[in-house]
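Written out below as structure tokens is the structure these notes cover.
Only one protein chain is missing; all other protein chains are in place.
Right after this comes chain A.
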Amino acid sequence: MDIDFAAIEIFRDLPADMITAIEGFSQLKLVPPDTPILWAGMECTAVYFILEGRVDITRLSIQGREQVLERLGKGEAFNLVPVFLGKPLNPADAKTIGPAELLVIGREDFLRLLDRYPVLMHALAAYLAKRLLSMVGLAERLALFPVRQHLAAFLINQADAVGEDVARYWTQEDIARRLGTVRDVVGRTLRRFEQEGLIRFQREHIQLLDREKLQSLADGRE
């Protein structure tokens, strides 16, 4: 296998001998677009690392509303948390957006690698801490932010992340699932932003025009 381990955040700074050991437990998986990879509540059998493509991590309410928890891109990992649980169940659904290339390591093998290499455990802990902070931010926005504030924060985050291989294209439905609302509300709010001169629609681009006002809105100062 010819795998670019340096592209994966957790493995980026590990020494070569460790990478060789990890490679021995790794499988490559090519997944077509819009394909489910994991279902919440099913037994966790593996951890996943994204070599190419993008993956949505979602939860579905009983009413059928889907909440996008995270849209992950190249270098990110998912399904790490249940590895450490006594009853290892997948915490969320995962689905590809476009075609994706994944590196897969079985749960037991991953635990063995962590036992053998404390440096890998440290790298994993640092990565999980970063993701936890991101989840705390999402929980705060879902619980406390009105849609205008939440949408402004989302637009700034996306625009600032251009070039970092994050998900580039979003439909209004995607945004609604990310913000925990419905498409109509997102559409109306975007149009209002446009009327207020905060953004501009230009074919398939949403261009942000006024950082100061958008940031003020995102911070809840307006």
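FYI, contacts are C-beta pairs under 8 Å (C-beta built on N, C-alpha and C of every residue); 3 or more make two chains touch, one makes a residue touch a chain; residues count from 1.
Convention: contacts and distances are computed from a predicted model.
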Any idea which of "L-lactate dehydrogenase complex protein LldG", "Yip1 domain-containing protein", "4Fe-4S dicluster protein" or "AraC-like DNA-binding protein" UniProt assigns to the chain that's been left out? "4Fe-4S dicluster protein"
Touching the left-out chain: which of A:T45, A:Q172 or A:S216? A:Q172
In the whole complex, what residues of chain A lie against the chain that is missing from view? 155, 158-159, 162, 168-174, 183-184, 187, 200-201, 203-209, 211
